[in-house]
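Omission of a single protein chain aside, the complex is shown with its protein chains in their original locations.
Chain IDs A and B follow the sequence of writing; residue 1 opens each chain.
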Amino acid sequence: MHPVVFNDTLEQVLNLIGTFVFAVSGALLAVRKNYDIVGMAVLAVITAIGGGVIRDLVIGAVPPAAFTDPIYLWLPLVATALTYFAHGQINRLNVSVLVFDAAGLAVFCIAGTAKALNYGLGSVSAAALGVVTAVGGGIIRDVLAREEPSVLSAKSEVYAIPAILGSAIVVFIPHLPVDNSLAAGFTAILVFTLRLLALRFGWKAPQAWRTTDKPNS
Amino acid sequence: MHPVVFNDTLEQVLNLIGTFVFAVSGALLAVRKNYDIVGMAVLAVITAIGGGVIRDLVIGAVPPAAFTDPIYLWLPLVATALTYFAHGQINRLNVSVLVFDAAGLAVFCIAGTAKALNYGLGSVSAAALGVVTAVGGGIIRDVLAREEPSVLSAKSEVYAIPAILGSAIVVFIPHLPVDNSLAAGFTAILVFTLRLLALRFGWKAPQAWRTTDKPNS
Partner (left out) sequence: MHPVVFNDTLEQVLNLIGTFVFAVSGALLAVRKNYDIVGMAVLAVITAIGGGVIRDLVIGAVPPAAFTDPIYLWLPLVATALTYFAHGQINRLNVSVLVFDAAGLAVFCIAGTAKALNYGLGSVSAAALGVVTAVGGGIIRDVLAREEPSVLSAKSEVYAIPAILGSAIVVFIPHLPVDNSLAAGFTAILVFTLRLLALRFGWKAPQAWRTTDKPNS
């Protein structure tokens, strides 16, 4: 059905990995905030499926994918159970979680853009929805937990920018004389790599341009 | 239309009670935050209809029920007017409000699950949407008012868990050799009773498992 996808099985596997690591990030935040196990499950599910649900509501794909295949609800619950017992160990694996999260970011922005294109949305809208798919769940997680959304913050390494770039590339792929799956796969690797490089070298996005005067308060 | 409901009139009455008490809880929070009457009305409406609107968008029941029957908008406005003048007295009736709220929780989780099943959603998704119907409005209320969502907090008595249990039971009812309406009614009473017992005995949900070591910070 999707005109622009990488290999279906690979996409499915990466979608599941993305769902799982996003859920773990939600459950870990709940532990840090001293929420109870219900709070862990709520944040895990919302982080994992929030972006995709918004995308599906906007493009008219109802019920959203997260409500047609129960794996997308079970997986966050498994992630919650795991985090319940092993949050100490997971926190010590910090680097690995960030690597999985980068994989989730990469596949979610590309699969999200591809699905929106497939539903007939225009290039700009489809790319915007790819970004929403990738970062929407994390924004809702941070809002519910009353944290500054890390996508907005100037202190975080660039997170949305690789997703924006990846989504923008995906809308051009159908017009290029290349194998669509292969091109989408390479784009995913590009997003993944950019995110890891941003973490490694502390790349930040610029803040609004200030004159040499004192900033306006 | 609903294959799994208790008596239609009873469901309607309980839905209206649930709408009203949820609206009162929103308006009371607005008073406590020193919002103006517009803030009271906004929180009243959103608390009352928020969960059901999300459920209806997800299952494709548009316009959502809250926008097809004006009673679901008028009732929160009546609750706002009442709270505007009588918030002192209502606060002193604290226990009664919690009892009504427990009734709202019970009927919303069951009616929400039944409606989702009726729209063809699977068991897990339908149960999840029953919980969303019951607790979604309260979460949005707390987010708008910048309070810690009480569903997440380990300090609150269990609130979502009776709703989760009730929603889970409802998905089994069509497969049981019992009168559906009767079974749904008993489930509502179970949810209602569990919530009251949780309040009475201070039942809390567990937090993430900690080793005897110092917690990871």
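Going forward, a residue touches a chain if its C-beta (ideal position, glycine included) is under 8 Å from a C-beta of that chain, and two chains touch if they have at least 3 such contacts.
Remember, predicted model here, so these are calculated numbers, not experimental data.
Trainee: Looking beyond the chains shown, say which of A:Leu14, A:Ile46, A:Leu77 or A:Ile139 touches the absent one.
Mentor: Candidates A:Leu14, A:Ile46, A:Leu77 or A:Ile139; residue touching the omitted chain: A:Ile139.
Trainee: With the full complex in mind, choose from B:Tyr35, B:Phe186 or B:Trp203 the residue touching the hidden chain.
Mentor: B:Tyr35
Trainee: On chain B, where is the contact patch with the chain that was removed from view?
Mentor: Interface with the chain not displayed, on the chain B side: 30-31, 33-40, 42-43, 45, 53, 57, 62-64, 67-68, 70, 73-74, 83-85, 87-88, 91-92, 143-146.
Trainee: Touching the hidden chain in the full complex, which residues of chain A are there? Just list them.
Mentor: Its contact residues with the unshown chain are 57-60, 119, 121-125, 128-129, 139, 143, 146, 148-149, 151-154, 158-161, 164, 204-209, 211, 213, 216.
Here is the rule we use: only the chains that are shown with their structure count from here on.
Trainee: Can you check how far apart chain A and chain B are, centre to centre, with Cα atoms defining each centre and the answer in Å?
Mentor: Roughly 29 Å separates the two chain centres.
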